[in-house]
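Note that one protein chain is taken out, while the other chains of the complex remain in position.
Presenting chain A:
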């Protein structure tokens, strides 16, 4: 009786540990590549709207948008990752994220899904990638047979604060 009760308790603890490891990620598409954004930082996903362009801003920041009275700089993730630019379509989205005190609207080609990932399933980024991309990635994993690159928002914010 006691041993079966202990077994149940141990199983539940394992489950708790596994559940604690799982984090949700928003999977987005950028130039036909899949990237995952930590769900904990995602505030909202918006349809594309032309941002207010700011003269003298770098190309990576095509402008500002406001949502519910809050102003966000739009960040073109494709440019910072060195990917091909596509024209905005009906599928283009702005992912509003907040990392520490930094708010930004990440421009992505499409939003694919919200998926749970465990930390164990994420491997370090391949060394073959260029240094900038390696710096911006927390790691890579696979999703339905395709490579999924997990973005490191802390590194992204650090890169954006540096001279572009």
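Keep this in mind: a residue touches a chain if its C-beta (ideal position, glycine included) is under 8 Å from a C-beta of that chain, and two chains touch if they have at least 3 such contacts; residues count from 1.
Methods note: contacts and distances are computed from a predicted model.
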Key: "Response regulator", "Chemotaxis protein CheW", "ABC transporter substrate-binding protein" or "Peptidoglycan glycosyltransferase" - which is the UniProt name of the missing chain   = "Chemotaxis protein CheW"
Task = Check each of A:22, A:54 or A:123 against the chain that is not shown and name the one that touches it.
result = A:54
Message = For a quick check of understanding: of A:31, A:46 or A:64, which residue touches the chain that isn't displayed?
response = A:64
Message = Tell me which stretches of chain A touch the chain missing from the display.
response = 51-52, 54-58, 61, 64-66, 69, 71-73, 102-104, 157, 160-161, 163-164
